[in-house]
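Provided herewith is a single structure, encoded as structure tokens, for subsequent inquiry.
Here the complex is missing one protein chain, while the rest keep their positions.
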Amino acid sequence: MSLTAIALAGFAILVVLLLIRVPVGIAMAIAGIAGFSLVVGIDPAISMVSQVAFNALTAYEFSIIPMFILMGTFAAKSDLSLEMFRASQAWLGRFRGGMAFSALVASAGFAAVNGSSMATAATMTRVALPEMERNGYDGALSAGVIAAGGTLGIMIPPSAVLALYGFITQQNVADLFIAGILPGLLGLACYASAILILGFFRPASMPVAGSSSWSEKLISLSRVWAIALLFGLIIGGIYGGVFTVTEAAGIGAFGAWLIGTLRGRLGVKATLECLGEALAMSAAIFTIVIGALTFGYFLTVTGTTTALIGWLANQPVGPYGVLTLILLGYLVLGAVMDELAITLLTLPIVFPVIQSLGFDPIWFGVIFVMTVTLGVNTPPIGMNVFVINSIARHISLGRIYRAVMPFIAVDLVRLLLLILFPSIALYLVY
Amino acid sequence: MNRFLRAIELAASLMLGVVTLITFANVVMRFGFNSALMDSFDLTRMAQGLALAWGIAVTTHRSEHITIDGLWTLMGPRGRRVMDIVARVITGSFLLVLTLAMAQRAYRNMLSNLSTAELSIPIWGFHAAMTLGIALACFVVFASIRLVRNGGYTRGAA
Partner (left out) sequence: DTLRFSHFLPPGHYFDNDVNAWGAALDEASGGELTVQVFPAGQMGAPADHYAMVRDGIVDVAWVNFGYTPGAFPIADLIDLPFSLEVPRDVASVAVNTWYAAYAGQEMSDVHFCLAHVGAPGALHSAQPITLPSDVAGLQVRPASGSMARFIADLGGSAVQVPATEARQAIERGVANAITFPWGSIDFFGISDAVPYHIADTLYYVGAGIVMNKARYEGLSPEMRAAVDSVCTSEWAVGVGASWVEFENNGRQVLADMGHTIHESTPEELAAWHEAAQPSYDRWAATMVAQGLDPQEIRASLDAAVDAAAAAQ
């Protein structure tokens, strides 16, 4: 069998396993081992998967993931996300689509104190979805808004994927975080426009909720200080050189716990629940990372990855043509693969190509992360959509995917804007 | 069984708390006492690995692994049960292979004396403990097959 045929066979095995509902990470690991056995041998393949498991579970670079998730669960249990949602609702409730805007703003605010889009999506599904449905919002539309809102956290610092990009490409993570702020806010504006347009065509799907008094508005604002404090601590600490990003994740989780404890929301039992929840979510992610890395090593040994990237870099289309090809490739990869796995597997090869083309590494980080994470909301493997569906079982995957499509469309516009106007990302950095 | 898994979950959760605390304490130590905890780099990594490996058993028990449900939702009750059993047998077999592979690697790491960078603590013990977490996940999957066959289990492939 030729290497290409083996690579295709690996993909075929993967698809079959996914269809019969083998967990994603385990399906990728099995397909990876099977393929690696065909190319190299069964004993090396088995040794490889054990190595991948130990490495992924104990990787220093990955410790930001469970700790950022933990910060998110503590913040959610301390009702930081709910307060953010209520405050936005007090101000925006009197507009059509006000609750959808509120869900977006709350997602953005919550994203500022946690580093994972899945954690944001999970929390907002619990906090915002029931209230939206109770107020007569279309369930799928609400889920779509929450799925889109979850991705705001990928750009708004802190961000686990941006940090990982920085580790791998040796770029300053503080700069990357700062570079993500404006694109993140632009995302918020783009999604809000999408809601305006949807509201215009389907007013019945987002009824007006009613307005709040000025005192309610001001009281709601006074409650969100904790988010500002936590955000300031993390970003200020990283930027001011008090601690590294990995340490910031630990400090952030500890800080969120402290806020919750001071507010009387986090007793021993609630703390343990948060830890357990963050643990289970992290373990689910790491299972996928193990599978993705195993599958990735298999693709590497068949030469598929290198051949693809080499081919891309040698197209006679100029730097922006190559960039476009690379981004198109990432869009496809992002649709089927986990963004962490893509980052780990392809960046060491792609980044030198980007540098040789003379692109700004911080700007490319923003573009890259945005492109690969578009896939968290697209079929066949859209992690955010899976997470929302796993909490709100009554809204089917297909309906959420359809509802999130308008937001994907405006994301593509945003991506184009970022490519055409690099200063959106770089203005605050340089 | 359930009580045992509750205990595992508690231990793994506390371990995650410890990872966070060490990371936090390291910053405090550096600024407060101008010193670093010896081997905190390697020990944090090992604690993280332990928490996550046992966490995989917890996630497996809670059926919180991420799956693609498209085809499954189209199936009737019988079809779903067949798919659940097949997916579990495959998942369990993989976890069994992974357990054996990790045990072998832990054993080889013991033979080659791998240790932490500063305090020279052997790391095979940590690796063996992580392997136990995966072994438990494997056991959980096979135990749940019986429940599915009796029709007592409706959610989650593993």
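Chains here go by letter, A and B, matching the order in which they are written, and residues are numbered from 1 within each.
Please note the rule applied: a contact is a pair of C-beta atoms (placed from the backbone, for glycine too) under 8 Å apart; a residue touches a chain by one contact, two chains touch by 3 or more.
Remember, predicted model here, so these are calculated numbers, not experimental data.
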item: Visible chains that the absent chain touches, using the contact criterion stated earlier; value: A, B
item: Hidden partner chain, touching residue among A:Q51, A:T261 or A:T324; value: A:Q51
item: Full-complex contact with the absent chain, from B:V82, B:L114 or B:L147; value: B:L114
item: Omitted-chain contact residue, chosen from A:A194, A:V301 or A:A403; value: A:V301
item: Touch residues of chain A, complete complex, unshown partner; value: 40-41, 43-44, 47-48, 51, 55, 59-61, 166-168, 170, 172-174, 238, 240-246, 297, 300-301, 305-306, 345, 348-349, 352
item: Missing-partner contacts on chain B, residue numbers; value: 30, 34-36, 38, 40-42, 105, 108, 112-118, 120, 122
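Operating definition for what follows: only the chains that are shown with their structure count from here on.
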item: Whole-Å gap between the CA centroids of chain A and chain B; value: 23
item: Sites on chain A touched by chain B in the complex; value: 17-26, 29-30, 33, 46-47, 49-51, 53-54, 57-60, 62-63, 66-67, 70, 242-243, 246-247, 249-251, 253-254, 271-272, 275-276, 278-284, 286-288, 380-381, 383, 386-387, 389-390, 396-398
item: In the complex with chain A, residue positions of chain B that touch it; value: 9-10, 12-14, 16-17, 19-24, 26-27, 31, 41, 44-46, 48-49, 51-53, 55-56, 58-59, 62, 64-73, 83-84, 86-87, 90-91, 94-95, 97-98, 100-102, 104-105, 126-127, 130, 134, 157-158
